[in-house]
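Sharing a structure with you now.
Of the protein chains in this complex, one is absent; all others appear in place.
The block that comes next holds chain A.
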Amino acid sequence: MDILNALVAFLNFVFIPAAAYGAQLALGALGVTLIYAILRFSNFAHGDTMAFGTAITILVTWGLQSWGVSLGPLPTALLALPVGIAATAALVLGTDRAVYRFYRAQRAAPIIFVMASVGVMFVMNGLTRLLIGVDEYRFDDGARFIIAVRDFREWSGLAEGLALRSTQALTLVVTVIVCAALFWFLNRTKSGKAMRAYSDNEDLALLSGIDPERVVRLTWIIAAGLATIAGTLYGLDKSFKAFNYFQILLPIFAAAIVGGLGNPVGAIAGGFLVAFSEVAVTYPWVKVAGYLFPGWQPGGLLQLLGTEYKFAVSFVILIVVLLFRPTGLFRGKSV
């Protein structure tokens, strides 16, 4: 039994990719959950908000690259990120003014907001494609690896290699910073407390003199920031294709709902839960099993589900949670 090699294979093919993917989902789900907490609807346009923010970030990245600006080992996109966030914030604030504010004034039912957000989703989707096109783009310049497979093999002398791509490490570091900043904001600042108060009890918040439009604007700005960061990290890690961001909406919603819609801690936990489930279920375990039980000759790849079916995992998690614990693991507002 070769535990070390099995462990390295596990880290390399399951743990690291799932952790990075989980962080991206967590950031996405945080945006969805905040919007739900304050505006009380599920924002279907969130995936395309991520795509838009990423597209702007890529365009600015290209601009910077053409001027010869770079961040050395770090991707230039980090430098372009603030512009992407600002543009996305402007877009969602504009959308709120043009679309959602009208329905707020009408005190429309949540389902109407959801349907409106589907419309917004299509518009944003078209906008993104007009801006950058429908193709697949890679924009991860800078150092490719923090730990390369060959270096790791030479250093450790193991048969199994371990790779840590810089985009994966970056994703995790940025996520930790963003989450820490967000929780500090929500728990320690007056604006954050006003948001929590509004989410907790809207009537009382209004009667305490809290301006709802201000809380709503703040929420959109934060959601735009989270969406752009999540989208850019996802794009750096995989690649950018407008359509992928539409697809990623499902695991993001699964994450937000599993954690409990409206609950930020839940969104983060949900993101990692969904990511680890998805990767674990679609990973062929035959290699790890081979190291652990050298005598065993399994018939297949020990893969529970082909990767082309990975979205089914989110579906299953979603359905199980909705059936058995509709408020999610961390007791959000029930859906």
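The rule we apply is simple: a residue touches a chain if its C-beta (ideal position, glycine included) is under 8 Å from a C-beta of that chain, and two chains touch if they have at least 3 such contacts; residues count from 1.
The criterion applied here is as follows: contacts and distances are computed from a predicted model.
Engineer: Have a look at "Heme chaperone HemW", "ATP-binding cassette domain-containing protein", "Phenylacetate-CoA oxygenase subunit PaaC" or "Molybdopterin converting factor subunit 1" and point out the UniProt protein name belonging to the hidden chain.
Structural biologist: Going by UniProt, the chain not displayed is called "ATP-binding cassette domain-containing protein".
Engineer: Touching the left-out chain: which of A:Lys193, A:Lys241 or A:Lys310?
Structural biologist: A:Lys193
Engineer: Pick out which of A:Ser208, A:Gln247 or A:Thr307 touches the chain that's been left out of the picture.
Structural biologist: A:Ser208
Engineer: Since one chain isn't shown, list which residues of chain A touch it in the complete complex.
Structural biologist: The list for chain A reads 189-191, 193-194, 196-197, 200-201, 203-212, 214, 218, 221.
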